[in-house]
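The structure under discussion is supplied below as structure tokens; questions concerning it will follow.
A single protein chain has been omitted from the complex, and every remaining protein chain is retained in its original position.
Each chain gets a letter, A and B, in the order it is written, and its residues are counted from 1.
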Amino acid sequence: MRDAAVQHSYLDDGRTLRSWLLTTDHKRIAILYIVAITFFFFAGGFAAFLIRYNLISPKGLIGSAETYNRLFSMHGILMVWFFLVPAVPVTLGNFLVPLMLGARDLAFPRLNLLSWYLFMAAGVVALYAVVGGGVDTGWTFYTPLTSFYSQGHVIAAVVAIFIAGFSSIATGLNFIVTIHKLRAPGMTWYKMPVFLWSLYATSVILVLATPVLAMTLLLLAFERIFGIGVFDPAIGGDPLLFQHLFWFYSHPAVYVMILPGFGVISEIIPAFSRKELFGYKFVVWASIAIAVIGFLVWGHHMFVAGTSLYSALVFSLLSYMVAAPSAIKVFNWIATMHKGYIRFDAPMLYAIGFIGLFTTGGLTGLFLAALAADVHLTQTYFVVAHFHYVMVGGMVSAYFAGLHFWWPKMTGHMYPEMWGRAGAIIIFVGFNLTFFPQFLLGYLGMPRRYFAYPQHFEALNLLSSAGALILAVGYILPLGYLTWSLLYGERASANPWGATGLEWTTASPPPTENFAVTPIVTQAPYQYRQAEAVNHE
Amino acid sequence: MSDAAAHEFQFASAEHQRETAISGIWLFLATEALFFGPIFLSWIFARHADPSAFDVGGRRTDLTIGLANTALLIASSFAYGVGLALIGFGRRRGMVAWLAIAWALGAAFIGLKFGVEWRTELSEGLFPGAHFSIHGPARSGAQLFFAFYFFATALHGLHLLIGLGLLAWIIIQAERFTAENHTPVHVVGLYWTFIDVIWLILFPLIYLIGRAS
Partner (left out) sequence: MTAIVLRLVAVASLMFALLAAEFAATFVFSGWGRGGVAIIAITMAAVAAFGFMDLHQEDVTVWLFAAAAVLWLTILLGLGSLDPFTRSLFPTNSMTP
């Protein structure tokens, strides 16, 4: 019975809807998640598109500031909690963690399925909040606006995020315990691919920061329902306490949105440069350092909020420390490519784009960490451009890079390479056209979250909106050709890229139990040899 | 191991499955500890805003019930510990008896906290808001205290209720557990004592600091 199952791919192991909805197979749950987050990505993207549509004209084309507020709140909430935070961990992570470890599944498969149902429940509540009229608070939910004044569906939105939080915690917990306990024989910590290390670092944040957000949202709901609470300045409560708690989660959550991307890039660069990853241990410990230091810097979101100067100075200095491990990674990727035998397939194009865009986003982050510069730049489009370079230019590129890289493994089909390359280039061009003008707008003083703007900002806004159109084409393209490849794509071999890593040693798509025989690991990761690659070509 | 086959397919052995489950629950408890973090931080912020007014609120709590409840939870963790030790020696009926005692002590906590203490406080008008019954200069600080108090005790009580449910589930399922195979008893026990630990921190924040000099 078991032996027969090993022959079949996980996709053939039951074809009913029930076999999918009640599965505890990490690979199937990953597919369920891909379907869900793709929906939320396009829902959030649609809101973004309307935002850029509105800003084509200085007077605003939507006609209502109230509607505009609800649009950017919806965009932020859906994109942060229903796409960026889960994106890579629940899809590529769920699929690959056991495969890369040489395990048969995650440590707690039923918890994994539960996390998907929690995510879907949260999504339904969030959609209810959006369809029912939305919220006008922004994704940050600052008090006292949310607790006393906002008219929107704040409670529904808060409940949605609360539930989504527990989905994150379940995933993070599962990954950490799995990586500690389910490594194949011989798979020591330093033999693990960097992707696993970065998911480990991500999970540390998910597990230790998300509960803080959950409780903070409960405190907020309590205050909104009873009209009184610990953030209420009328009785001596402190609205800044909300911001401290919120950013204790949400700043590390920024690293949740980028660390898995670092992991993906660290797999792809060596594979397409045919070289061992430069400075493996530095890359590994940079991930852990980012996860830990990321918890010490949240105050830089509050420099102009009225926190004490002393604490602002401490947070500013600590914020600079995060730059070091991030820079280490960038230099190590470039050093890996140096004198490598580089192939420009779609995943590699996305990865190279990632390095450039993330570096831009990261370096402009230093401007914002500097106390004096931040007072000028905060609340302007400079901040919007900065974090979109990291989140969209960085994370979304990395997600697409990973999706293309492991697509043959997940589906058993190759995607059409020329379309893949075209998509990567269109996204890179469209992205820069959308967001680079926003750096200039912010520097010139255009505030964020405004529905209208002075006439002299029109040209740059028009450029940005034109870029958004190109970007939209770039994102819809993969939806088309990846779906096409499921039906007509060329059959993929077990290891189409000639990459290292245990996931490439099993069939594409893998059997339900992953490995017919539990693998024994003897080699360090990324043992690429250039001569071999030349012959392969 | 006598029950070497009794493990799920991703584990190498029953022992492997057991230690994975134990580390899983510990990581979950770490999550829970951070979950209560904002409550502790809001206590620090709220008291720092106006310490003397905040303490006026603290002195209106019922110290006797607070003390009794603390004793109940310590005794309950002890009872659970004995029950867990008994199943380790295969004494299932002894385990059920001691777990029932632990359950009853936890239920007594809930009864005292919400049936007696909360009821008295609500009838005395101590819930913050327009009808708050403490007047004078300490009114704001005392309201802040009671906003913290009701929120924190409600959250802790909710955890205890979940714990009571889990404990009842263990008692109902007692037939399943043997000296070698009783991981769920161990896991629920860790959660049960963790609720106790949270209370050991909340207790002085609510009842003692306001009364100390």
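Some notes on this structure:
Heads up, the rule we're going with is that a contact is a pair of C-beta atoms (placed from the backbone, for glycine too) under 8 Å apart; a residue touches a chain by one contact, two chains touch by 3 or more.
For clarity, every value in this text was computed on a predicted model and none was experimentally measured.
Although it is not drawn, the missing chain touches A, B when the whole complex is taken into account. Within the complete assembly, B:Leu27 is the residue of B:Ala14, B:Leu27 or B:Ala152 that touches the hidden chain. Between the chain not shown and the residues A:Ile56, A:Met120, A:Leu145 or A:Leu296, the one that touches is A:Leu296.
Taking the complete complex into account, A:Phe248 is the one of A:Phe95, A:Phe108 or A:Phe248 that touches the chain left out. Of the candidate positions A:Thr67, A:Thr140, A:Thr307 or A:Ser493, contact with the hidden chain is made by A:Thr307.
Interface note for the absent chain: among A:Leu22, A:Val35, A:Val124 or A:Ala234, the touching residue is A:Ala234. Listed for subunit A, the residues touching the missing chain in the whole complex are 180-181, 204, 208, 212, 234, 238, 240, 244-245, 248, 295-296, 298-299, 306-311, 314-315. Within subunit B, the residues in touch with the undisplayed chain are 19, 22-23, 26-27, 29-30, 33-34, 37-38, 40-41, 44-45, 48-49, 67, 70-71, 74-75, 77-78, 80-82, 85-86, 88-89, 189-190, 193-194, 196-197, 200-201, 203-204, 208-209, 211-213.
Convention: only the chains that are shown with their structure count from here on.
One simple way to say how far apart two chains are is to compare their mean CA positions; for subunit A and subunit B this gives 35 Å.
Within the complex formed with subunit A, the subunit B residues making contact are 8-11, 16, 19-20, 23-24, 27-28, 30-32, 34-39, 41-42, 45-46, 49-50, 53, 128-129, 139-141, 143-144, 147-148, 151, 155.
Across the interface of their complex, subunit B is touched by residues 98, 103-109, 169, 173, 176-177, 180-182, 207-212, 214-216, 218-219, 222, 226-230, 232, 234-238, 241, 244-245, 513 of subunit A.
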